[in-house]
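Complex shown without one protein chain; remaining protein chains in place.
Labels run A, B and C following the written order; every chain starts at residue 1.
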Amino acid sequence: MIELAWLIPMLPFTGAVINGFFGSRMPKKTVGLIACLVMAGAFIISSSLFIKILSLPVDQRSIEVTYFTWIASGAFHLDIGFLIDPLSTLMIMVVTGVGLLIHIYSVGYMHEDKGFWRYFAYLNLFVFFMLMLVLGGNYLVMFLGWEGVGLCSFLLIGFWYEKKSASDAGKKAFVVNRIGDFGFVLGLFLLFWTLSSHGVTSLDYKTVFASLHHIDTATITVITLLLFVGATGKSAQLPLYVWLPDAMEGPTPVSALIHAATMVTAGVYMIARNNALYAMAPISGEVVAVVGICTALFAATIGLVQNDIKKVLAYSTVSQLGYMFAAVGLGAYTAGVFHLMTHAFFKGLMFLGSGSVIHAMGGEQDMRKMGGLHKHMKITSVTFIIGALAIAGMPPFSGFWSKDEILWEAFEKGHTIIWAMGLLTAFLTAFYMFRQVFMTFTGECRADRHTQEHLHESPKIMTVPLIILAILAAAGGIVGISFFEEGTAAHHFLSPVFEQGGHAAANVGGHVAQNGEALHGGMEAILMAVSVAAGLCGIFLAGLLYYAPLKKYAPSFWRPEVIAAAFKPVYALLYNKYYVDEMYDHIIVNPIKRFCGWCLSFDLGIIDGIVNGAAWTTRLWAWLLHKFDIYIIDGVINSAATFTGYNSGFWRRLQTGRLQNYALIFVIGLLIIVGSALLG
Amino acid sequence: MPAGKYKNMLTLTHFLILSFILFSIGVAGVLLRRNIIIVLMSLELIFNSVNISLAAFSYFMQSLSGTIFVIFNITIAAAEVAIGLAILVTVYRRRKTVYVDELDEMKG
Amino acid sequence: MLETLNINLTAILPEILLTALALCVMALDLIMRRGASRLVLGYLSIIGLLIILPVSCVSVIDGAFYGGMVKADGFSAYFNAIFIIAAIFTILISMDYLKRVNINKGEYYYIVLFATLGMMVMAASNDLVNLYVGLELMALSFYVLVAIRTASSKSVEAALKYFVLGALSSGVLLYGISFTYGVAGTTNFTEIAFQARRVTILDPYLLLAIVFIIVGFSFKIALFPFHLWSPDTYEGAPTPIAALLSVGSKAAAFAAFMRVFLVALPVYQPHWSRIFWGLSAATMLYGSVVAISQKNIVRMLAYSSIAHAGIIMIGFLVTSDMGAAGVMYYLLVYAFMNIGAFTVVTLFIRSSGRGESIRDYRGLAVRHPWLAFVMSIFLVSLAGIPPTGGFTAKFFILSSAINAQYYWLAVIGVVSTAISLFFYAKVIFYMYLSEPDALTEGTAGGAAGGADRDLPIMSSATCNIVLVAAAVGTVLLGIYPTPFIDMAIKAVKPFFLT
Partner (left out) sequence: MEQIFFYIFAILAVASAIAVVAAKNPVHSAVYLIICFLQVAALFILLRAPFLAAAQVFIYVGAVMVLFLFAVLVLNVGKERLGEQIHHQSVIVIPAVILLLLMMGILVAKGRLTAPMGAFTEKALEKNTEVIGKMLFSKYLFPFEVVSVLLLIALIGAVALVMKEKGSQD
């Protein structure tokens, strides 16, 4: 099975090529069939690979497969190859599995779009790059995937480029990600530089991890922080999260696949993959954890007041990603990756569910205009509620297990503040998720009559993936827990990958680790109860506000309008997303725009400026002389007329012959070089 | 320095100084004059200054490579003038001007 | 003197064949009827070049020939391959382009061949005289080619600017050459190197010589601040010629740089590499920053080409076999990706002058998915994103800089690459994420616009060949660079033996 690993990314790639080149001439059915078939193929191979890995003894589960030498020069050597280990197989399972379901769903969702073939070409291409990212056996293959998924993401966000907001969102995602990627590249660069100065001329994970002892802690801290900058871009963390909410302009299945289930988790994967590096840089780990948990709380508060069905989900994604970062930052890689997986299930499900709703509502995304949809679309409603229960951390749904694992790890490692913030976030999450559920599916429908008449359940091709995902979201945790829970067989599944990382993380939190041992057992159950209680509390409060049968029990001040009015400044702040976009506009975007405007006139401005300045001085001087002349000869009377005439001539002359300006710059350049050579 | 052998007190430096003075005058002409024809003439001055220094080196080092290089230079310069004037004629036909600074359709 | 002549026709076989080919094309042009289509000359040139390409790759002989003037080593063979590939592509695009702008001049084809000959002479030369003669052959041919659209006022303006500045730079270069001769007493690279090892101190003459030679060639490479001609010239010149200028002329000047500085003057590396350091850093940053604000696609590519030259410079100035090989490999990749991009640009050119704006690329993905796709490959490669050749090439150059401990230069290279992504991505966004402009559809052009509406974006067979070949080359060099980089390393090994 290992031999077929190359097929996993290549199948989607083939699909992308076929659909990209011939898709415009093929019927939509064929396009959809090809796209789904390649995904199914990739999924089948991934599953068998997964089973194969499971069947191997624990210490043989990390397999390097090399296909061919990519770059080799002198001592330097770089292969195109995969690293197949528990982490990467788990990731490809998620990518191909969820990817397959979303592809199938998309066939129904996009069936009326004229860019049908284009959509599937991009989507397949995205899966290809994502698989390269997670399968790659060295940093450059990961970088290839990293850049590739970004590109596809921008193309898909701006898929409906007729909408200006969509193409703007694509551009925004690009620009924000550039900042992150720049950090990522610098990090890789620094790693390569440091290693090469110690004679390590390879970027394979295994070689790099084995030679980390060459690098001092300060350098590795810088490297890991730079890599994390990349992760904040790709995985939408503070302060670079701003692109993700806007990315909801893309088709909803894209939001489900790229901006919930897979690509945005690439940052988490990257840190988990580099656990050996982060283990050596405790400060970076702390930074990751703090940024993660702050993002989680921050995004959750924004999510409280959003009215766009997809925006709520977007902020919840940012928030959940924050959880994952908090986990991996604390060294709880297993918990982080576990949450990554369950999140892929329930958030994928909820996005697809919201897609189904939007589909039924004829494109309407404002929850204030929805309501009572449960009557019309039972499957969507039930599956969506399952997703919401999962994300709210209700047992026995999947989110409960993974979220609880993270909170427990935080508590156990002595990071009580992080635990508390996580708990608060869990409460807020439950609240805004059920606010969404109640606003959308219960009560009276607030849509206009025309829309109401057209309300319908989505076709089977869309509901079947929903049902499968709902099963996964419900049961994924129980199945998963047997894989991930400490002390069970599954703990062994991922732990070999994180051995080094877990080791060092234990050192970091060493002083409390002993306490943790003692607390284990009883404490865990208490914490579990507390977090479930927080979730229930959130659901209940949301119900009091938005669920009609409960509303009548609510005290008079407990109404959305009243609360909003009472806390007007806070409400406005949240509603406007803390004005972060506006702030960025003022602090960064506008100055850059001004800078670009300045760049536009750079050639004209600077170079001309020097020359024209000189010309201007000459002319001024000549003009003064001339003036003087006129004054002597013709007197004051004529001077006004002469002035204007001369002025126009002066402006015409400002359009100097560029050729000689060029020659002048040429000579000045020569002079500078001669001068510097003379002095140096 | 072969100056001792040659009774006259002309040294290499004499020629080189003359050469770079002519070079600078040529550069000044290229930078200053608006008339393309005179710009082209100034370019010829630059080539001549190079020829002087090459010939001087050649003489003071008693080697002939420099002299031969000068022959190549003269030939190539003549060819360049032919092309330059041809371009000038096309420019004049199209733009009806021989002033360099009136040719600024492209910029930025 | 006569006994060391070492005449060997095999050593200069590619040059001889190319001259013969050019003369044949010329003769055919003269005997053809005046109004007859000159396309056949293009086909003849391509067939000839396709024969010469393998010949030039295999005719590698050790030693210097014709009185030490000419080398036929792996280095010149590698560069010859670059030149010939560039020339083939250029002629293929030109056949379409000349139809488009309504020019039926047979001279065009064989002057391109002569320009290629000049580049080959430069890359093969082992003597300053030969180098200069080759340079002038190339330069004169380009002056004519840039001006060949005599009916276009931009074309003649571009030619004049290029000519005057080119002649000025030739003068400066010659001045440098004359002082090199004055210092070493010879113009032969091997002998200069011998002489330099004897003296090793940098006397003022040599300082002057080095600076003037650097400036002279920097003009051809378009390094800041000697780059000013290039955006104007690229814009005004026939687009295929701009492509050849940006690839061929640049590569030839790099070959010359490497011959002069790595073979003849390696002793003074600490002195000249400092100058190149500054030029390279300034060029990278300037090129990529100014390109952002360009509205005309040709000018944008011109500035991008300036930025690339700065990065290529790094590989040269670090003076290692890996760096030098990186330069050659980069130039090879550059030939594919840049000519590819220029080919797409050529398809947009209309006689009315519209189609040069980046805005005209809006919505291309919908109207012409194939063109948009290949253009994206070229742009992605130019931006240095894997898995394309542009990435591997940049990777080689930057890692050679790290190996040679030019850390800051490498960092500047990365920064410049990061900046450059913005303007490449701008085009990709316009193609994929923007609605087609009403203007580009020709509706606002009125009656006059209607006539050339259909002409521009119809890709011809010749252009498609170039697009496919360039795209395949770009991707292939990105995925499987090893043999090409090995060849380059083998070719430059002799430079670093002493």
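To be clear about the criterion, a residue touches a chain if its C-beta (ideal position, glycine included) is under 8 Å from a C-beta of that chain, and two chains touch if they have at least 3 such contacts.
What you are looking at is a predicted structure, and each value in this text was computed from that prediction instead of being measured.
One chain is not displayed; in the complete assembly it touches the shown chains A, B, C. In the complete complex, the residue from C:L17, C:L49, C:L168 or C:A184 that touches the missing chain is C:A184.
Check C:A77, C:L92 or C:V133 against the missing chain and you find that the one touching it is C:V133. For the chain left out of this panel, the touching residue among C:D62, C:D203 or C:E435 is C:D203. Listed by residue number, the positions of chain C touching the unshown chain are 1-2, 5, 7, 12, 19, 26, 34-35, 65-70, 103-105, 107, 110-111, 114, 117-118, 121, 127, 129-130, 133-134, 136-137, 140-141, 143-144, 147-148, 150-151, 182-186, 195, 199, 203-205, 207-208.
Interface with the hidden chain, as seen from chain B, comprises residues 1-2, 5-6, 8-10, 12-18, 20-29, 31-35, 37-38, 40-42, 44-45, 48, 51-52, 55-65, 67-68, 70-72, 74-83, 85-90, 92-94, 98-101.
If you put the missing chain back, the residues of chain A touching it would be 610-611, 614-615, 617-619, 653, 656-657, 660-661, 664, 667-668, 670-671, 674-675, 678.
Note that in this section only the chains that are shown with their structure count from here on.
The greatest centre-to-centre distance from chain C, using averaged C-alpha positions, is reached by A.
Look at where the CA atoms of chain A average out and do the same for chain C: the two points lie 39 Å apart. Averaging Cα coordinates per chain places chain A and chain B 61 Å apart.
Contact of a single residue of chain A with at least two other chains is seen at positions 600-601, 603, 658-659, 663.
Contact of a single residue of chain C with at least two other chains is seen at positions 160-161, 164, 168, 172, 231-232.
Partner chain A is touched in their complex by these residues of chain C: 160-161, 164-165, 168-169, 172, 207-208, 210-212, 214-215, 219, 224-226, 228-229, 231-232, 271, 274-275, 278-279, 289-290, 292-293, 321-322, 325, 363, 365-366, 369-370, 373, 380, 385-387, 392, 395-396, 398-399, 402-403, 407, 410-411, 414, 418, 421-422, 425, 429, 432-435, 479-482, 485-486, 489. Against chain C, in their complex, chain A makes its touches with residues 20-21, 24, 68-74, 76, 80, 115, 118, 140, 143-144, 147, 151, 154-155, 158, 161-162, 166-167, 170-171, 174-175, 178, 181-182, 185-186, 189, 192-193, 196, 596-597, 599-603, 607, 658-659, 661-663, 665-666, 668-670, 673-674, 676-678, 680. Only residues 27, 30-32, 34, 99-104, 106-108 of chain B touch chain A when the two sit together in their complex.
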